[in-house]
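And now, chain A:
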Amino acid sequence: MIPTNYYLVLSAILFGLGVIAFVFKRNIIVIFMSIELMLNAVNLAFVAFSQAMGKLDGQVFVLFVIVVAAAEATVGLGIIILTARNRQSLNVERVDLLKL
Partner candidate 1 sequence: MTPQLGIFCVLAALSVLGALSLILQKHPIHSALSLIVVMVSLAGLYLLMGAEFVAAVQIIVYGGAIMVLFVFVIMLLNAGVEEHTNLSKLAGIAGIPLTVALAGFIAAAIARSGEAVQAAAQTGAVSSTRGISTMLFKDFVYPFELTSVLILVAILGAIVLAQREK
Partner candidate 2 sequence: MSSFLTTNALLIITLVKIALLLFMVLTVNAYLTWFERKVVAHIQSRWGPHRVGPHGLLQPLADGLKFLFKEDPTPAGVDKFVYFLAPLLSLALALTSIAVIPFGPDPIHLFGRDIYLGIADLNMGILALFAITALGVYGIALAGWSSNSKYPLLGGLRSSAQMISYELSLTMSVVGVLLLAGSFNLREIIDAQAHHPQWGIFGWNIWPQILGFICFFISAIAETNRVPFDLPEAESELVAGFHTEYASFKFAMFFIAEYTSMITVSCLCAILFFGGWLSPFPATPAWNFTHYLPSLLLIPFGLWVIWDGIRYETIFGRLILPAIGMAIGAAGAALLYFPQVNEFLQGPFWLLSKVFVFLFIYVWMRGTLPRLRYDQLMNFGWKLLLPVSIANVIITAFAILKWGAR
């Protein structure tokens, strides 16, 4: 039986790496993927707690998170395709028309 802390530490590490990728990458698709990485890290924490407490609530919530991530990926990637076609670039630093 693996202690729950091990899973939580792994979840924290993955979340931190997701934040680093979100802040430092310039390609909009990779930024979106880092959001998915953060959601996965949180899912891991949910399932770890669900196993620790012996209840299945955590796993049900993981299902909801996966469904919401799917819906968000759908609409987000649609927006990304439109933006990329309009600006001819996938670099977030080029989407700066509203800058002062």
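Heads up, the rule we're going with is that a contact is a pair of C-beta atoms (placed from the backbone, for glycine too) under 8 Å apart; a residue touches a chain by one contact, two chains touch by 3 or more; residues count from 1.
Criterion applied: all candidates are chains of the complex that A comes from, given by their letters.
Not measured: the values here are computed from a predicted model.
Applying the touch definition to chain A and the options 1 or 2 in this complex singles out candidate 1. By the touch criterion stated above, chain A contacts candidate 1 in their complex at residues 1-10, 12-21, 23-27, 29-30, 32-34, 36-37, 40, 43-44, 47-48, 50-57, 59-60, 62-64, 66-75, 77-82, 84, 90-91, 93.
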